[in-house]
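Every protein chain of the complex appears in place save one, which is left out.
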Amino acid sequence: MIATIVPIAMALFAVAALLNLYRLAIGPDIVDRILALDTLMINSIALIVLSNIWMGFGMLFELALLIALMGFVSTVAMSKYLLRGDVIE
Amino acid sequence: MTSIDMPWTLQLVIVGFLLFGALVALIGSWGLAKLPDIYTRLHGPTKASTLGVGCTLIGSLLYFSHQQGGVSFQEALVTIFLFATAPVSAHMMGKAALRRRLKGVPGTRNMPDR
């Protein structure tokens, strides 16, 4: 049962990632693109975890944790740059 | 994939978590693609995607706990991390959007005029 569900879940997450790419491409503002990248990171964590089940490694969590960290830090850093970058203060 | 020796109730629970997670995350990304302005788009990823990926991680936790005998907590850590950071990054992005004076959709109530 799991062997059939995992590819289906992966396909759903792949569609989600495509939707994120669509938003990343059309923008319209840079904040939308940051949001799209952030969501893409989150969805890729799920894809990694699912492929981990699929291939039966059981050792890709460090990667998932690393991507979660990188996604968070880069999102906050880019937002922070926008907050400081072109502000009329 | 050696899930033959797993009791079917556990399989059902894992399958439920994986499918529910994938569907919720898909709805979150659908919202990101379709909603009209940046402020409404913030809602999809912060809630739906986080919960969706969280459910997927819990499904994976159950699976590997059974496969390897003994509980593996690392997915739980990733889940907690995601739930703790999603509101913060949403807050930062919303702040950036406000500073750039992005417009909300027509009909947004009490649009701040800063």
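By letter and in written order, the chains are A and B; residue numbering begins at 1 in each of them.
By definition in this document, contacts are C-beta pairs under 8 Å (C-beta built on N, C-alpha and C of every residue); 3 or more make two chains touch, one makes a residue touch a chain.
As a working rule, contacts and distances are computed from a predicted model.
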{"item": "UniProt protein name of the chain not shown, from \"Fe-S cluster assembly protein SufB\", \"Spore coat protein CotJB\", \"Solute-binding protein\" or \"Multicomponent K+:H+ antiporter subunit E\"", "value": "\"Multicomponent K+:H+ antiporter subunit E\""}
{"item": "Visible chains that the absent chain touches, using the contact criterion stated earlier", "value": "B"}
{"item": "Hidden partner chain, touching residue among B:Gln11, B:Thr56 or B:Gln74", "value": "B:Gln74"}
{"item": "Of B:Met6, B:Leu19 or B:Leu35, the residue in touch with the unshown chain", "value": "B:Leu35"}
{"item": "Touch list for subunit B against the chain that is not drawn", "value": "24, 27-28, 30-31, 34-37, 39-40, 42-44, 46-48, 50-51, 72-74, 76-77, 83-84, 86-88, 90-91, 94-95, 97-98, 104-105, 107-112"}
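By our rule, only the chains that are shown with their structure count from here on.
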{"item": "Between subunit A and subunit B, centroid-to-centroid distance (C-alpha), Å", "value": "10"}
{"item": "Footprint of subunit B on subunit A - complex, ascending", "value": "1-3, 5-6, 8-10, 12-13, 15-17, 19-20, 22-23, 29-32, 34-36, 38-39, 42-43, 45-46, 49-50, 52-54, 56, 58, 61-62, 64-65, 68-69, 72, 75-76, 79-80, 82-83, 86-87"}
{"item": "Of subunit B, residues touching subunit A in the complex", "value": "1-3, 6, 8, 11-12, 14-15, 18-19, 21-23, 25-26, 28-30, 32-33, 38, 41-42, 44-45, 49-50, 52-53, 56-57, 60, 63-64, 67-68, 72, 74-75, 77-78, 81-82, 85-86, 88-89, 92-93, 95-97, 99-100, 102"}
